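What follows is a single structure, and I will ask about it in a moment.
What follows is chain A.
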Amino acid sequence: MPPGNVHSIARMTNLATIAPVESDGGPAAPLLELRGISKTFPGVRALDNVSFPIWAGEIHMLCGENGAGKSSLMKVLCGAYVADEGELFNHGEKIEIKSTLDARKFGIAVIFQEFSLVPYLSVAQNIYLGREFQGKIPGTIDRQKIRSEARRVLAMIGSDIDIDAQVHSLGVAQQQIVEIAKALSQNARILVMDEPTSALSDTETEHLFGMMRRLKANGVAIVYISHRMAEVFLLGDRITILRDGKMVATVLPHETSPGDLVQKMVGRKVDAIHRRGANMKAGEVALDVRGLSAPSGIADINLQVRAGEIVGLCGLVGSGRTEVARAIFGADRITGGDVTFFGKKFTGGPDKATQMGVALIPESRKAQGLALIRSVGDNIVLAALDKLFPSRVFHPSKARHTAETMIKKLRISTPSPRRTVQVLSGGNQQKVVIGKWLTADARLFIFDEPTRGIDVGAKAEIFALMYDLVENGAAVLMISSELSEIVNVCDRAYVMREGRVAGELPRDRLTEENILQLGMHHE
Partner candidate 1 sequence: MKKAILLISILSVAGFTAGPVLADGETVAVFTKNQTNPFFESIRVGATKAAASVGVKVIQYVPIKPDSIPEQLSQVEDAIVKKPNALLFTPVDYKALVPAIEKVTAAGIPVTGLTDKLAGGQIVSFIGAEDYRLGLETAQSLLKAMGGKGNVVALEGVKGAISNTDRMKGFTDALKEFPNVKLVATQPANYQRLQALQVMENIMQTHAQIDGVFAANDAMATGVVEAMSAANRKAFIVGINGSQEAIDLIKGGKMHATGSSDPFMQGCLGMLTTVRALRKMPVKKELMVTPVIIDSVNYKQYDVPVATRSCPKIDDVATN
Partner candidate 2 sequence: MSERVLAQGFSALGRIPGVAFVLVALFAIFASMSPGFSTAPNLSNILVQSAILLLLALPMTFIIMTEGLDLSIGAVLTLASVVLASVAVSTGSLPLAFVAALAIGLAFGLLNGWIIAWLDIPPFVATLGTLGIAQGLCLVLTDGQSIVGMPPALHYIYSGYLLGIPFPLVIAAVAYVAMHGILYHTRLGTYVPALGGNREALRHAGVNDRLVLAVIYGIGGLMAGVAGLLLTSRMSAAHPTAAIGMEFDAIAAVAVGGTQFERGEGWLFGTLLGVITIGVLRNGLNLLEMPSSVQVVCVGLLVIVALFLDGMRKVQE
């Protein structure tokens, strides 16, 4: 057994003594206890002898890089996977979770990061999917009960989403709320959340946290996965860190520090994003947007990005940041305004934008950034085909060589350019997307949530890449929901509200407070 583990078990035992006594004053046996849980896939040991207790009425933070085993652990808890080794104890007695039904039986509910919602069913139907109430006529379902119950659950979170609206008509944030309602509706004793706030606006996040505290007070245990240090320390009663499928430690918040945590997660010393030195040499105007409006819900957008600058584009989710990016790139139809790249007026679609040296690193890598079933190499040269092969004759050897240099340059961990992209980790996939645009010699990069779902180590690398880009005279427009990133990385930032630019913050006034100040709705 690795030393890290001994250490952690030792720690756990003394934790048990200080563990909160259950609210109902019953015997202090953990609500759920994992002992030596292991799960192996061909070639990967996803979980390696993981053991820790989950106490009633605690918020248990689960931290670790992507691929550290967090999601595998979740899948084991919700019955999607069955552990190869190890045991689970519920109130001290051994239980087995072989299916999602078992998991539900023991009151375990999981909120997945990628939504498990059905676009063409109503909110109510989604919340009770698979748990429909029997109707009076045998075989039928009681749609009234489903609706009333759904309404009740949503009220609990203080949400007023129309229960009859079909989910495809809802925004991301609302969908996240439905997702949470779905989990709550199962009266879970153990609630597992995977980055639930990644798509939420701050108000909604506040709602969520409030709700979590209420649940906690009612003795519900919450297992909470997050990459956001702030949340970890704000909410966490205890923090368990995973690395490469092994459990590194379980610690109390006041015993540790972000730096310490990060180090435990990555296993090597990584300086978290430090504020970037001010940029002196902002060059020619790379991007100039004037009065841009689009049916996608943005109006009269004005902004400028100069070569050598990293400019932030922030605002609440749904304030139209992504829409601006897409409109600039020519991906969506626009109804008014001008977009100018490097002094040349731009009209047309993404193909034209690409030719003019513009790059879009979209929000969703898998859906929009990569041809997953294609190889790393194919993806890297994809945007540069015309540049690399002006004769339109494709030379595999040249393509392969180009890909290999890019793989080295970006330190993409893949054994070969021939490997299909879908098996790479999130961070490496993101690097492939960026590599695609470096190969295409793009000079203006639009990053949309470049670090979503990427672990701390990779985050730092991505930003390092961004810095290189601007050092070498490229221009960067970066959309991010993580204000700390905007503040630390950007030279200045535009803040959006309700589809318009609410204001611009120069570097000296670029603080989280000011951003929120501008971004908030003023009812």
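The working rule: a residue touches a chain if its C-beta (ideal position, glycine included) is under 8 Å from a C-beta of that chain, and two chains touch if they have at least 3 such contacts; residues count from 1.
Regarding candidate selection, all candidates are chains of the complex that A comes from, given by their letters.
Here the structure is a predicted model, which means the values were calculated and not measured.
S.K.: Please state which of the candidates 1 or 2 is in contact with chain A in this complex.
M.R.: Only one candidate touches chain A in this complex, namely 2.
S.K.: If we count contacts the way the header does, which residues on chain A are in touch with candidate 2 in the complex?
M.R.: Where chain A meets candidate 2, its residues are 78, 80, 99-101, 104, 110, 112, 114-121, 125-126, 129-132, 135, 139-141, 143-144, 147, 164, 166, 168.
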